[in-house]
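Below is one structure; the comments refer to it alone.
Showing subunit A:
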Amino acid sequence: MREIKEVKPEVKPFQDLAKWATKAPEGEKLISTAYGDKVTKDLKFVDNKPGVHKPDPILVADHVTRKFGGMTAVDVEHFEIERHGITALIGPNGAGKTTFFNLMTGFDTPNTGEWRFDGRDMAHMQPEKVARMGMVRTFQLTKVMSRLTVLDNMLLGAPVQPGEGMFRSLIPGLWKKQEQENVEKAEALLERFLLIKKKDDFAGSLSGGQRKLLEMARALMRDPKLVMLDEPMAGVNPALKQSLLDHIMSLREEGTTVLFVEHDINMVRHIADWVTVMAEGKIVAEGQPKSVMNDPAVIDAYLGAHANIDLGDDSVLDLKESEEH
Partner candidate 1 sequence: DSGASAKKTDTFVLGGLWPETGSLAYLAPPELAAEKLAVSDINAAGGVLGKDITTTDADTSDADHADQNSSATQSVMSKNPSFVIGPASSAVVKNVYKTITSANVPMLSMGATSSDFSGLSPYFFRTVPPDSVQGAVLGQVIAQDGVKNLAVAVFNDEYGTGLRDTIVKTVEGAGVNVVYGADSAFDPTETNFSSIVTAIKASNPDAIAIVAFDQTKSLVKELASQGVDTHKLYFVDGNTADYSKDLDAGLLEGAKGTIPGVMASDEFQKKLVKAYGKDISTFTYGAETYDGIILAALAAQKGGSADGATIQKNMAAVSGANGGTKCSTYKDCVAALKSGKEITYKGLTGIGPFNKNNDPSSANIGVYVFDDQNVPKFDHTQEGKVPTD
Partner candidate 2 sequence: MTDNEDTSTVDTCPRSEIHVGEPAGEPLLDAVDLVAGYLPGVNILNGASLTLHKGEIVGIIGPNGAGKSTLLKSLFGLVHIHSGKLIFKGNDITNLRADKLVSLGVGFVPQTENVFPSLTIAENLHMGAYQAPKKFNERFDYVCSIFPKLEQRKDQLAGSLSGGERQMVAMARALMMNPSVLLLDEPSAGLSPMLQDETFIRVRQVNKAGVSVIIVEQNARRCLQICDRGYVLDQGRNAYSGRGRDLLNDPKVISLYLGNLEQEVAEEGR
């Protein structure tokens, strides 16, 4: 056996998270819930069927299709996102969720279809225009600016400011103040996402999970009207994830609508007001989280038979000999 190695006293295990892992006291909410309550109320009476109309949609898409060669990756007949709602988009791998994101945000062009954001036609719009209209997305395979510091990454997420003009940038007086505000906001967010210590490191040196966090934090810098998160929590530590969910919920109260793709069912159950299920490019189910999650079709195609089974159980192994334990 090996020698005993002592932990140096100054390293307290996981000091960062301890601060944030605390929750609001039992029975209390940390923030106001005005928008949340409204959305809950509104969606209560919406039918649980694919392509259903919603009382106050922020994004409406019609007949959006995208083919790759012979395969149809996206084929959405009608889809609406409720304003101020937290909508989850789920579905098996390769269902077309990311492609749908790409189409909506101008990173890919559909074969057919039209969609309106806040009443404005979005077809053929450049990604940057889309973002400037308040529809900001994150990427499933993270895109961080490796050789920029984490803080600079965050500042880039801030809305376009005078200092970003070629000529105006030469006169610091024009942009110093706003820059300062942005820095403060960025630091607050970084703190929330446990990245403050990495603030001055190159973003390229972040771990996989930290990149996800940065990606999400960056998207929030702009106070978007609609934020589209593509698997924001994949690879994020569960404890941190939990604390961030509260943050996401609090976003809604600042007027942000959230659309997210996620494979963590608990998270979907916990924060989503509405769940949309995609499979093979089509929207196959929609509705309140509880009802959708109990839909046998969804369970069959997405959740799987083992969802509620302890995987440590030998019953999951289709093996005859189970002499262990």
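In this text, contacts are C-beta pairs under 8 Å (C-beta built on N, C-alpha and C of every residue); 3 or more make two chains touch, one makes a residue touch a chain; residues count from 1.
Per the selection procedure, all candidates are chains of the complex that A comes from, given by their letters.
The structure displayed is predicted, hence computed values, not measured ones.
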The one of 1 or 2 that touches subunit A in this complex is candidate 2
In their shared complex, candidate 2 is touched by residues of subunit A numbered 1-2, 4-7, 11, 13-14, 16-18, 21, 68, 91-95, 97-99, 140-142, 194, 198, 205-210, 213, 231, 234-243, 245, 263-267, 269-270, 290, 301-307, 309-312, 316-317, 319
